[in-house]
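Shown here: the complex without one of its protein chains, the others still in place.
All chains are identified by letter, namely A, B and C, in their written order; residue positions are counted from 1 within each chain.
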Amino acid sequence: MIRIAVQAAPIDLAAAVAAAESDGAGAIATFTGVVRGDDGVELLELEHYPGMTERALERIAADAAARWSLLSATIIHRVGPMQPGERIVFVAAVAPHRSAALDACAAMIDVLKTTAPFWKREVRGGASAWVAAREADEAAAARWQ
Amino acid sequence: MIRIAVQAAPIDLAAAVAAAESDGAGAIATFTGVVRGDDGVELLELEHYPGMTERALERIAADAAARWSLLSATIIHRVGPMQPGERIVFVAAVAPHRSAALDACAAMIDVLKTTAPFWKREVRGGASAWVAAREADEAAAARWQ
Amino acid sequence: MDLLYFAWVREAVGTGSERVDPPAGVTSVAALLDWLAARSPGHAAAFADRTRLRAAVDQVFVALDAPIADAREVAIFPPVTGG
Partner (left out) sequence: MDLLYFAWVREAVGTGSERVDPPAGVTSVAALLDWLAARSPGHAAAFADRTRLRAAVDQVFVALDAPIADAREVAIFPPVTGG
């Protein structure tokens, strides 16, 4: 099963994890990204490419589900403005055994970082700036090709 | 912060995840192991070595926290009898960035499989049998040495 | 052809979308950017440094030398930074 959501509403982690567990496998790996406030960020804004975003997430989840024979793959990504401490992204991979779940979860978030059309803008001290892409993200995604 | 629990009570995932998120980092990776019922298992019983178990889990979590500079490491392991669908183990790694959280989470569950004194017994059709160790688990744990 | 701009590209151009009808000689994303740069100082600024730009044709990522024949929707944006 593939579950995708691109939403302005906060991510309900308990509901997302409960849905993943209900898929009935032995191993559930999750990744949650949270807005960090440790370097003075007051607000994060996420812009995306409506239509292409959903297609990209569907493809990332479906590719992982096929490659690792997952019982389910979930990607929930928030868009719009959010505060430090709020969840940006939640990824879950459910499989009979742990190595498939762990690898699929890591692959989905790594590939998402470089192939899903999202752009972050940070507000600090009233001034906003677009976040630059990191070369480390390209290298992390290339591991799974 | 290191959080360890060896308990007969069910694992409260929402509480465990909320505690991990409260540690204030940007990346939270979790692994949850669930009793599988797909091969006819009616009941799983987990025996452990009281005293040594807690020391082993403390060490696994502390080693991961030091190696990946985690903000927190959590290991909760259930013992005693449990039903298919119930959680056996929950591991969480909290870090500023995702690669540290993902690697630390995978390492903790891999190392736990071979260095924490737990023994599983499965009940099928009224007969119980001890689960044999898997060579694949030794190989997975060796990756992190 | 519908054009879409995102993030700082959108801000530099001054709009998130526009509809254009490029001449027949404009056959690649790169040629489209050359042609668009003449439309306004904002376009010129946005497309000045091609190493900072990425593109999608009909919602599929492509290299800047990719063809745009039959494209309905071309999007220009910086490298993605989600997750």
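The rule we apply is simple: contacts are C-beta pairs under 8 Å (C-beta built on N, C-alpha and C of every residue); 3 or more make two chains touch, one makes a residue touch a chain.
On a predicted model such as this, the values are computed, not experimentally measured, just so you know.
Engineer: Counting the whole assembly, list the visible chains that the omitted chain makes contact with.
Structural biologist: B
Engineer: Mind pulling the chain B residues that touch the left-out chain?
Structural biologist: 33, 46-49, 51-52, 55, 77, 88-89, 109, 112-121, 130-133
Here is the rule we go by: only the chains that are shown with their structure count from here on.
Engineer: Looking at which chains touch, is this a line, ring, star, complete or other?
Structural biologist: Contact pattern: an open line, chains touching in sequence.
Engineer: Average the C-alpha coordinates of each chain, average all protein C-alpha coordinates together, and give the chain whose average is closest to the overall one.
Structural biologist: So the chain nearest the centre of the shown protein is A.
Engineer: I'd like the Å distance between the centres of chain A and chain C, where a centre is the mean of that chain's Cα atoms.
Structural biologist: 26
Engineer: Between chain B and chain C, what distance separates the C-alpha centroids? Give it in angstrom.
Structural biologist: 49
Engineer: Taking each residue of chain B in turn, which ones touch at least two of the other chains?
Structural biologist: 98
Engineer: Can you list every residue of chain C that touches 2 or more other chains, as numbers and ranges?
Structural biologist: 83
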